[in-house]
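Excluded from the complex is one protein chain; the other protein chains are retained at their positions.
Per-chain residue numbering starts at 1, and chain names A, B and C are given in the order in which the chains are listed.
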Amino acid sequence: MIQFLRVTRRFASGQVGLDEVSLEIDAGEFIFITGESGAGKSTLLALVYGALSPTTGNVLVNGRNVGSLPRSKIPYLRRTIGVVFQNSGLIRRKTVYENVAYLPQILGLSAAEQREKVYAALDQVGLADRGDAFPMQLSGGEQQRVAIARALVNEPAIVLADEPTGNLDPELSERIFELFTAANERGATVVVATHDPHAIERLPARVLRLHQGQLIADSERQSATSPRAVVAEP
Amino acid sequence: MIQFLRVTRRFASGQVGLDEVSLEIDAGEFIFITGESGAGKSTLLALVYGALSPTTGNVLVNGRNVGSLPRSKIPYLRRTIGVVFQNSGLIRRKTVYENVAYLPQILGLSAAEQREKVYAALDQVGLADRGDAFPMQLSGGEQQRVAIARALVNEPAIVLADEPTGNLDPELSERIFELFTAANERGATVVVATHDPHAIERLPARVLRLHQGQLIADSERQSATSPRAVVAEP
Amino acid sequence: MTWGQALAYFLREAVKSLRRGWRVSLLAVFTIAVSLFLGGAFALLGYNLGRQLESWKGQARIVVYFEPATSDELLEREGRALREHFWVNHVSVVGREEARRRFESVFPDLTDILDDSDAEPLPPSLEISLTAGARSGREQVIRDRLERIEGVRWIDDDRAWLSRLESLVRVGRSVGMVLGALLLAAAVFTIASVIRLTAYRYREEIAVMRQVGATELIIRCPFYVEGLLQGLAGGIVATFGLRLLYAWLSPDAVEDGLRQAVAANFLPWSSLTLLVLLGGVAGTAGAVLSLPREVFGAEPELD
Partner (left out) sequence: MTWGQALAYFLREAVKSLRRGWRVSLLAVFTIAVSLFLGGAFALLGYNLGRQLESWKGQARIVVYFEPATSDELLEREGRALREHFWVNHVSVVGREEARRRFESVFPDLTDILDDSDAEPLPPSLEISLTAGARSGREQVIRDRLERIEGVRWIDDDRAWLSRLESLVRVGRSVGMVLGALLLAAAVFTIASVIRLTAYRYREEIAVMRQVGATELIIRCPFYVEGLLQGLAGGIVATFGLRLLYAWLSPDAVEDGLRQAVAANFLPWSSLTLLVLLGGVAGTAGAVLSLPREVFGAEPELD
């Protein structure tokens, strides 16, 4: 599903976000990415959905090379990926409902279908009653949950979540991880970047550890760069 | 130092951020505020530094009523308060150095003093070498650390931190809490809103628990609305 | 999305954005309205001054004086020949009799002297009024033609002042055209800058839309439609402004001759439609030109 072939990403300022990382994630896997602040977790995720392109190396998603995908094709890749950004990244001019409905809308779903999907997603994160609020009128944790609802609304084949529970209390965090697990059980590949050691402990998923841009540990080390079987679900 | 007298904050949309909260925080205390997402933690902090005014009730900081303070006086109150916002809140056009130097600069410190203070603060959060970067060029955790450096740079009498370690790994979190403790030992009143039960467990500080805008628990309950002695430092 | 859905979506988004940012939209509309109003004012004045000039030209005359001995037949013949020319509107033949009558009315005291002498010394003449087709460039051609006539003594050209006027209007027009072009450029530029800044204002949200899977078309079109609507609105406001200017120039406040000169007629419907369309084009062009490369086109940066 997702392959990194010796991927390096260097920034204009000289910072190295990712340093010669090779890895392979199969369809249906549940992956944690961890590592200290600045280790390259967000950079890795950004390379998957094409927000950054690799300086050297190749990123393959679903067998297609993201780095060499023409710009006009990128949106279609992204529609199959649900992303929870580290900074929530909501559209400020749009209400909570409109934010979550954005992808269903541009995909041309009927109004009824849109409503159904959006409210189901908002309900899952406990915000069904806040559809008319604007992001600025929400607390930090509520914004984060809207972003999670948006990422999951269209049942994407890949879910990327960057520190999705940084602003949430332990009970809510647990509920959110249940949502990710459910998506994973439906067949989605889920990649979560997190600092939270407790989340990692609780779920028996594969863990990739980054340090200063390098992949320094993979809980299923032996198969990091070779084809692997789908991991057993929890 | 900080007094809430039956403070209610209702928003235009009808949401209740804070509901009849009374509390008293003495100079030199170290306080955790906790509660589920949307409980009112950020609202409480915003009332202290005058970003919100109470709908009813009074907020006193250093004996002065923040709600009735003329707008032109608010900046001078804020200069005595170091705030770490939940969303990092850096000035995007300014470099890391300029962000941290902002308050020393408008206070009219000499260039040499500015440099010294700013680099000391950046060094404390491990970012002394990133002074020339812009916030967009930092990882989420790095941005959060810059915000912490900015809040502490001028040795404020009050430190308010809203989920300051949400994007940080456990080791860094510990270091940040050490910084807050150090500030507290220098005499600063420190109020930290957090979801992190481990941080709360590790530090023997007073804990206020909010739930749906109401203060439902105070680890030093008996004295919640009466004058109290300074808490013993850890 | 189907095309219909997409169009409805673009329009809805554009209107929503106009409503939410109505202050800024008003700015854009006002700015383009001012530009088009000024352009239109030049057109209005130019149009009317042009017509006025034509009518003054119609009143202008060239008088060709002949030798006193010239016969009335020659005069008549030359008059007929001149009438063939397209630049001649009307020729009146002032024969010796007529010339004398005029002389008498001017110098009645001299009448006796003329009567006494047998000579017929007063020069006969042809008075030529010119057509609108006799443009300024033709002056030399006309003079040449007249001087070739047999027995011509001298040519009195009434058009010295007229030509000055014409020059003035000509300069006014060419300056007006330069200014008009500049103004239109300024209008496009202003709309562009307003939309550009609006795009900057929303750059984070645009980045989010893009990262969620929106195509460039879906992101850009609402801006284009917004520019188009602002431009059309600006054009309509400018039209009303021109109508007001016209009303202001028309009434008794202004002497009648002046009114004739600059505000005799309002612009025709075709020009007004053109003005509004120009607004729409300028607005769209502004939007198309403006979307900043930092927001559109550059490699999206990690937020």
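Observations
Convention: a contact is a pair of C-beta atoms (placed from the backbone, for glycine too) under 8 Å apart; a residue touches a chain by one contact, two chains touch by 3 or more.
Only a predicted model underlies this, so the values are computations on that prediction, with no experimental measurement involved.
One of B:Leu5, B:Ala51 or B:Ala128 touches the chain omitted from the figure, and that residue is B:Ala51. The chain omitted from view is touched by exactly one of C:Leu45, C:Leu126, C:Ile149 or C:Leu267, namely C:Leu45. When the omitted chain is restored, the residue from B:Arg10, B:Arg78, B:Arg175 or B:His211 that touches it is B:Arg78. Although one chain is not drawn, the whole complex shows that of C:Val88, C:Leu183, C:Leu229 or C:Leu291 it is C:Leu183 that touches it.
By the touch criterion stated above, the residues of chain C touching the omitted chain are 23-24, 27-28, 30-31, 34-35, 37-38, 41, 45, 49, 56, 68, 107, 109-110, 113-114, 116-117, 119, 121-123, 161-162, 164-165, 167-168, 170-172, 175, 178-179, 182-183, 185-186, 189-190, 192-194, 196-198, 200-201, 245, 249, 254-255, 257-258, 261-262, 292.
What chain B contributes to its contact with the hidden chain is residues 17, 42-43, 46, 49, 51-53, 71-72, 75-76, 78-79, 81, 83, 85-87, 89-94, 102-103, 105-108, 150.
Quick note on the criterion: only the chains that are shown with their structure count from here on.
Compare each chain's C-alpha centroid with the centroid of every protein C-alpha atom shown, and the nearest one belongs to A.
Here the two chains linked by the largest count of contacting C-beta pairs are A-B.
Ranked by how far their CA centres sit from the centre of chain B, the chains are topped by C. If you average the CA atoms of chain B and of chain C, the two centres end up 67 Å from each other.
One finds 62 Å separating the Cα centroids of chain A and chain C. Residue positions of chain B with contacts to 2 or more other chains are absent.
Multi-chain contact residues, meaning those touching two or more other chains, occur in chain C at positions 301-303.
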